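Removed: one protein chain of the complex. Kept in place: all other protein chains.
Note that the chains take the letters A and B in the order they are written out, and that residue 1 is the start of every chain.
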Amino acid sequence: MGPRLARDLHPGAWWLWALGMAAAATRTTNPLLLVLIVAVVGVVVSARRSEAPWAKGFGAYVVFGLVVIALRVVFRMFLDGGDGAHVLFRLPEIPLPEAAAGIRLGGAVSLEGVLAAVYDGLRLATLVICLGSANVLANPKRLLKSMPSALYEVGSAVTVALSLAPQMVESGRRVMRARRLRGEPGRRLAWFHQVAIPVMADALDRSLMLAAAMDSRGYGRTAGATRAGRTLTATLMLSGLGGICVGTYGTLDTTTPRVIGLPMLVAGVALAVGGLAAGGRRVPRSRYRPDRWRREEIGVALCGLGVAVALGIVASVDPDALNPSLQPLSWPALPLVATVAVLLGALPSVIAPQPRLAAGAST
Amino acid sequence: MSKPTKRRAILIAFVTAFSGVLMVVPAPAAVASTWSEGACSTAEGVTVVVDFGSLGGGVHVRCAPGPVGSGFEALAAAGIDYRTALRSPGFLCRIADKPANDPCVNTSPASAYWGYWIAPRGGQWCYSNLGAASRNPPEGTVEGWSFSSGASAATAPPPGIAVPAAVEGSPASIGSGQCARTVGPPASPPTTASPPTQSAPPAPLNSVTPGPAATPTPGPDAEVAPTAPRAPSGSTKPNAASKTAQPTVPAVVAGATTVIEATTTTTPESANVELSRAARRAAERAAAPVDLGGDTDSGGSPLGALAAGGLLLLLGGVAAVIRRRGRERPA
Partner (left out) sequence: MIHFDQVSVTYPGAATPALRDVDLNIPEGELCLVVGRTGAGKSTLLGCVNGLVPHFSGGDLRGRVRVDGRDTALHPPRDFADLVGVVGQDPLAGFVTDVVEDELAFGMEQLGVAPAVMRKRVEETLDLLGIAELRSRPLRTLSGGQQQRVAIGAVLAMHPKVLVLDEPTSALDPTAAEEVLAAITRLVHDLGVTAVVAEHRLERVAQYADLVIVLEDATAAAGDPATMLETSPIAPPIVELGRLAGWSPLPLSARDARRVAQPLRDRLAALSPASNPNCDGDVVVEGRGIVVRYGTTVAVRGIDVEIRSGEVVALMGRNGSGKSSLLWALQGSGPRDGGSVLVHSDPNAPLDPARLRPAEARHHVGLVPQTPADLLYLPTVVAECSQADSDAAAAAGTCRSVLDRLVAGIDDETHPRDLSEGQRLALVLAIQLSAAPRVVLLDEPTRGLDYPAKAALGSLLRDLAEAGKSVMVSTHDVEFVAACADRVVVMAEGEVVADGPTAEVVVASPAFAPQVAKVLAPQPWLTVATVRDALAELEP
């Protein structure tokens, strides 16, 4: 048997994997585990990233994560350095009026405080990097294509908006260049007026042209949808959405009665799924070469979800391993089960097939 | 440098820096363990009261010497281990590793958290307006930590013992504005939130003696009004002092003079019925000694970090191999 054929994985599989890794990252503040998660994500990205223009930019997410950590540390140093035993240095303390007696500006900066900020920032940075990896591995527009038929119009609108954004940027650049031809007249305040109006007018013209083109190509045909059918779909979707919102709130807030929590969430999801199914029936649209769920997709998704579930179980059984203490200051330990689970999250780098390198994909 | 190599380099540098910082960490100032059991006998030093409430572990009173800069410093000076929340550095989430199921990442929920009470010697407990980190406890006052369980923040109970009596030179009142609300003497506590009753000091604080298991020390039980641990007698005497009942206990606990008042909040009938349950629970809890001090050595082994570093290198190698094999076999 020869090497596997290169193909692009269903974007949903990559997103499920990334969301699983992100969910796993939210369960722990152990810096070693978090760095391992980032490393695992990095391995998968470097192994299965394609050369298309939308797939660049993973480095930007890593840099953003480091910025998040740095900001947290700086804020912690200025706002509350912490009362740890190991004092690094002392900042001048700025006295605040009585009313703000609970806030402390400056003061001693302790290692425990800085490390607490690093742990916290690292968790957020890991989340950002996981979600960024999903963007890099799966073309976001293909994900929109895979949305259920009932949400097709929403998906198309988002796709079109994503395409128009670079055009507006280009238009803005052109207009700013053209301003110099008029001698950059006038007051500084007029700058916005002179740039915004042509750009907006240009965007409006283009969107009208686009709308006419889409209309001429048959977008928006709803042949055969009765009024009753549309009302039913709308009702189901809206009530499902409301149920999901209330259920999510109820699950996260522990003081609400139990019925508002999980049961409401389940009911909301069921209604929403019913609405999607009802809405999808009426649409006479086909899909060109849709992405299919095959074994590799299921494997990749299960890897991510498995990591999340494993870390969830470890968190409920032994929370101290996943949340190392800083009082007293000690080296964080590497819990065995959690580490093995996180390393299994790197399996998609071999499970998933090679991506198709887009030919001539330079912008 | 190619992008993945660059990224790996950044990651490795980050981890190395992190480890390096920890290696050169300055040793902490040695904590002088000069605290003593019981309330401070003079007006110098701060008395620290810790009431574990429903966590089991009883009420402890210690005297922390010298001036302390904050409530946390008072705890540290009294040799009590505590842990603050990761994301809210001024919030205490655990004392002596209790409650164990609090992950200490965010602030504890309002139904199970450590409340911070302050009082002048001989005065009444009041709920502190400021957090332990923001407050500078004056010498001669009392700091109290009481674990609320099942109550909301408005009805959290103060420590279950009366404020130690005033001594000469101790301030008669704490500065104005530092009290959010005052609670009367424990003699007449609110019926719903019954503070735990203690008729004898609980298990030893520093694993001094194994004795307490033998003595029928009751575990405080917030749900049930605990009665005197003199369970065999089975009688509840409201407001009965307990000092006379256990003459052996003070010796066991190295002369701690804990002033404990037994209180009841239920009618005598129900108290009798729940007595056996309380006794049983008391016996169970008494079996687990509560060690407030813990080990103060900071360190732990860096093995975990080294293992993580090794795994990072391994992952980097794996990524390089996968990428190279992918290039060699274009599909």
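Throughout what follows, a residue touches a chain if its C-beta (ideal position, glycine included) is under 8 Å from a C-beta of that chain, and two chains touch if they have at least 3 such contacts.
Here the structure is a predicted model, which means the values were calculated and not measured.
The chain we do not see here touches A in the full complex. Touch with the chain that is not drawn comes from one residue among A:197, A:238, A:259 or A:317, which is A:197. Interface note: of A:4, A:90, A:258 or A:285, the residue touching the hidden chain in the full complex is A:285.
The chain not shown here is touched by just one of A:5, A:99, A:181 or A:228, and that residue is A:181. In the full complex, the hidden chain is touched by chain A at residues 53, 141, 156, 159-160, 163, 166-167, 174-175, 177-186, 193-194, 197-198, 201-202, 205-206, 209-221, 284-290, 358-363.
To be clear about the criterion, only the chains that are shown with their structure count from here on.
The geometric centre of chain A is 39 Å away from that of chain B, both derived from CA atoms. Interface residues of chain B, counted against chain A in their complex, comprise 3-4, 6-8, 10-11, 14-15, 18, 21-22, 25-29, 31, 70, 72-73, 76, 81-84, 86-87, 89-90, 100-101, 103-105, 109, 111, 129-131, 133-134, 177, 295-305, 307-308, 311-312, 315-316, 318-319, 322-323, 326, 329-331. Residues of chain A touching chain B in their complex: 3-6, 29, 31-32, 35-36, 38-40, 42-43, 46-47, 58-59, 62, 66, 76, 80, 82-83, 85-87, 98, 101-104, 111, 113, 116, 118-120, 254, 315, 319-320, 322-323, 325-334, 339, 343, 346, 349-350, 353-354.
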